[in-house]
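A protein chain is absent from this complex, but the other protein chains hold their places.
Labels A and B are assigned to the chains in the order they are written; within every chain, residues are numbered from 1.
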Amino acid sequence: MPPARPPVITLTTDYGTNDHLVGTIKGVILRILPEAQIVDICNHVLGCDILDGALTIGQAYNYFPQKTIHVVVVDPGVGTQRRPILVSAGMHYFLAPDNGVLSMVYEKADDVVVRHVTAEHYFLSPMSNTFHGRDVFAPVAAWLAKNGQGSSFGEEITDFIRFSLPKPKTADNAVRGVVLKVDNFGNLLTNFTPDHVPQLFAGDGKFKITVGGKEVSSIIQNYSQGAPGEAFAILGSSGWLEIAMNRGNAARTLGVQRGAEVVVTLG
Amino acid sequence: MPPARPPVITLTTDYGTNDHLVGTIKGVILRILPEAQIVDICNHVLGCDILDGALTIGQAYNYFPQKTIHVVVVDPGVGTQRRPILVSAGMHYFLAPDNGVLSMVYEKADDVVVRHVTAEHYFLSPMSNTFHGRDVFAPVAAWLAKNGQGSSFGEEITDFIRFSLPKPKTADNAVRGVVLKVDNFGNLLTNFTPDHVPQLFAGDGKFKITVGGKEVSSIIQNYSQGAPGEAFAILGSSGWLEIAMNRGNAARTLGVQRGAEVVVTLG
Partner (left out) sequence: MPPARPPVITLTTDYGTNDHLVGTIKGVILRILPEAQIVDICNHVLGCDILDGALTIGQAYNYFPQKTIHVVVVDPGVGTQRRPILVSAGMHYFLAPDNGVLSMVYEKADDVVVRHVTAEHYFLSPMSNTFHGRDVFAPVAAWLAKNGQGSSFGEEITDFIRFSLPKPKTADNAVRGVVLKVDNFGNLLTNFTPDHVPQLFAGDGKFKITVGGKEVSSIIQNYSQGAPGEAFAILGSSGWLEIAMNRGNAARTLGVQRGAEVVVTLG
């Protein structure tokens, strides 16, 4: 086995996989650090969608080894004055544009340090105005993995951009939330956690969930318990309530997409 | 060069690539075994489709180095009592739910040993009911690669689930088979091998193939020999007869999908 742990660098982008972009980023990293372990977390973040990017990296990063460097590029402001930042949080590093795409990381970690990356001698030259994944974030990630001195990339800042993830709101007997994501199986990930609606998990059946104009009234433990053709609630793997179907596509059946309202009525 | 061969772990799943799932699995593996060579065989197996998963891993595994660990997660029964299994077969290892997804491996290898993975101390904790790719199969794969003692993961079983891949059936002058898969080019992979229809390969042209209500009457050696706009038969790279077109899409042209009947009439 190799004598040292190879450095891990992950990619979370909205570049898609229909052209060379993601491959080119990996080339830039390997030219600096040929032994890097490069892992795609997801290159199909919804285009320019900062919330989707925030949810993607926020659900994944903590499963990686300590000191992993996560490159997160959802960057509608590429080429403007928006700052590239280097964040250390929860024993991980992150490189991203300063547009809030790390907001879920900021929520989960309690030791966040953010630096404005200004050490331009690490950037590719000439530098484009449209592809900083290649020209800025990839080389900085590789040099950070190689040299390991975060402070050499720029000064700490405190006015970085962050937003709060949407939280359910309670009024009378109802709690109103939202569909955060539709996964590959058509399951609807909502922003409810058990803390928001402990009664759902009490097992006495005194609730209903309304989404897409339809009612969901059962909560089950695994997908196979679901009756054919019927939507149900289930606790998903990231700690959020999901609306799902057993071997069916809940999003299609309910006619619901990301952003749809989800109302839990209790009692 | 590194002093030892890095362990290879492959992934075959129906998770898709639109969210963090596959990336998170890789993180779990790398946290245990940072030098792992992780390879995606396919993360676009048709959702919950055990036959499609079986065909995917069955065509690929034998091209990997000996002792490769293949993680195969097509798992509609996740969270139920269905067993996670560790299989050794043909000098390879496989981790999968016990639902038949390794049936093609069982057909090809003659030294199959199946264990019920019960060593829960290797699983992630807390363990979800919906994402055992992350919580069960990934950590077991990494610990197996690291420690190499299959017997420490659970007892051998013999009542594992297997199914027979669909085989062509002969009646009178006709042999009836099926489209197993439509590939990226629209080629139709059928379940005929040369053994089922040796006359097709005899070169005397005394056959016709009926699929999607249309007739195919030529068998050729390479795609370029095909006349424009005409479907033909060809021996595919996994040993199955294909129906294909030269720079055309046979599935679309013939209006045929996976599962369609294919009839070879002889003489």
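The rule is simple: contacts are C-beta pairs under 8 Å (C-beta built on N, C-alpha and C of every residue); 3 or more make two chains touch, one makes a residue touch a chain.
A quick note: this is a predicted structure, and the numbers were derived from the prediction, not measured.
Of the residues A:H70, A:H92, A:R115 or A:R134, I need the one that contacts the missing chain.
Missing-chain contact among the listed residues: A:R134.
Of the residues B:T10, B:T24, B:N99 or B:N129, which one touches the chain left out of the display?
Spelled out, the listed residue whose C-beta touches the missing chain is B:T10.
For a quick check of understanding: of A:V78, A:A141 or A:A250, which residue touches the chain that isn't displayed?
Touches the omitted chain: A:V78.
Can you list, in ascending order, the chain B residues touching the missing chain?
1-3, 5-6, 8, 10, 12, 17, 37, 39-44, 56-57, 59-61, 63-65, 68, 181, 183-185, 221-225, 234-237, 242, 246-247
Under the stated touch rule, tell me which residues of chain A contact the chain that is not displayed.
Spelled out for chain A, the touching residues are 2-4, 6, 14-24, 26-28, 30-31, 34-35, 38, 47-48, 76-80, 128-131, 134-135.
By definition in this document, only the chains that are shown with their structure count from here on.
If you average the CA atoms of chain A and of chain B, how far apart do the two points sit, in angstrom?
30
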